[in-house]
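Note that this complex is displayed minus one protein chain, with the remaining chains in position.
Moving on, here comes subunit A:
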Amino acid sequence: MPDGRHEPEQAIAGTGMGGTMDLGVDEAEALEKRPGGGGGPGPEGKPRSLWSDAWRDLRRNPVFIVFALVILFLVFISLWPSAITSGSPLTCDLSRAQEGSRSGHPFGFDGQGCDVYTRTVYGARTSVAVGVLATLGVAVLGSVLGALAGFFGGVGDSVLSRITDVFFAIPVVLGGLVLLSVITSNTVWPVIGFIVLLGWPQLSRIARGSVITAKQNDYVQAARALGASNSRLLLRHIAPNAVAPVIVVATIALGTYIALEATLSYLGVGLKPPSVSWGIDISAASPYIRNAPHALLWPSGALAITVLAFIMLGDAVRDALDPKLR
């Protein structure tokens, strides 16, 4: 009890303040160690964060392991397709057109006499490149704009929200037909650019919403009260607590971007031959579906599995990052 402090008896009575002042650190420590009295259930003394918790959940999730392996395999063959193929996707022999499976050519040949196996393997490169790069672009652009709008609010936020409304109103395939048909470059870049252009509003909305939620946390207020600057609040206190939904949506979107690339290529406005893409192969094989179904089946199957893998991965990541949603 502080010396010289007045202690009116009637006010103290019943509040339990008076008699417990001498409780020292030992008792505090004892309270600390009582079962369930603070502290996570993790191994003794080992700090755990949201991310390490999520990683622990993911490692135990068979869905995650299976689809993560599929994705690793896809990334591997898109970086080094020659590791599992010997031919070139552009070496075709018209005399073998539409032939079925045989030794050395497990998937048979397509309508132009190209080896379907080789083309399917090389097609992964386009899909993975478009998916990954478009997602990166969308995630960076969308989350930066969304986070700034959510954090600062005001006029900028209103303007951004109306702009995203405009973009949401554009039908994706129609927009692709219009915008990409005027582009002659036959690389993945126009497709990536188009996807980023139409995709960022989705991510910016998610980022804006989760920044607004994270901004209202007491610890942001507390950090502000201890002198943190806006950039510090945003980068160190808000972003790590707002990034989870962005990661989840971006992972799921990656799958849909791959499907979108195939769709655009199928319609002839994405990549065009001689580029190799599953969309091009599906488009080329569809007229011969009765004579050579294998030429359609393999690229379609590869596309379906790839899209599914990313969507399932996104699902698993969401479950791990936000257990409340399960």
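In this text, a contact is a pair of C-beta atoms (placed from the backbone, for glycine too) under 8 Å apart; a residue touches a chain by one contact, two chains touch by 3 or more; residues count from 1.
What we mean here is this: contacts and distances are computed from a predicted model.
Missing chain, UniProt protein name, picked from "ABC transporter ATP-binding protein", "ATP synthase subunit a", "Ethanolamine ammonia-lyase small subunit" or "Sarcosine oxidase subunit delta": "ABC transporter ATP-binding protein".
Interface note: of A:Val144, A:Ile170 or A:Ala223, the residue touching the hidden chain in the full complex is A:Ala223.
Considering the full assembly, A:Arg236 is the residue among A:Arg59, A:Arg102, A:Arg236 or A:Lys272 that touches the omitted chain.
Mapped onto subunit A, the interface with the missing chain covers residues 1-2, 5-8, 10-17, 20-21, 23-25, 27-29, 31-32, 37-40, 45, 47-51, 217-219, 221-229, 232, 236-237, 240-241.
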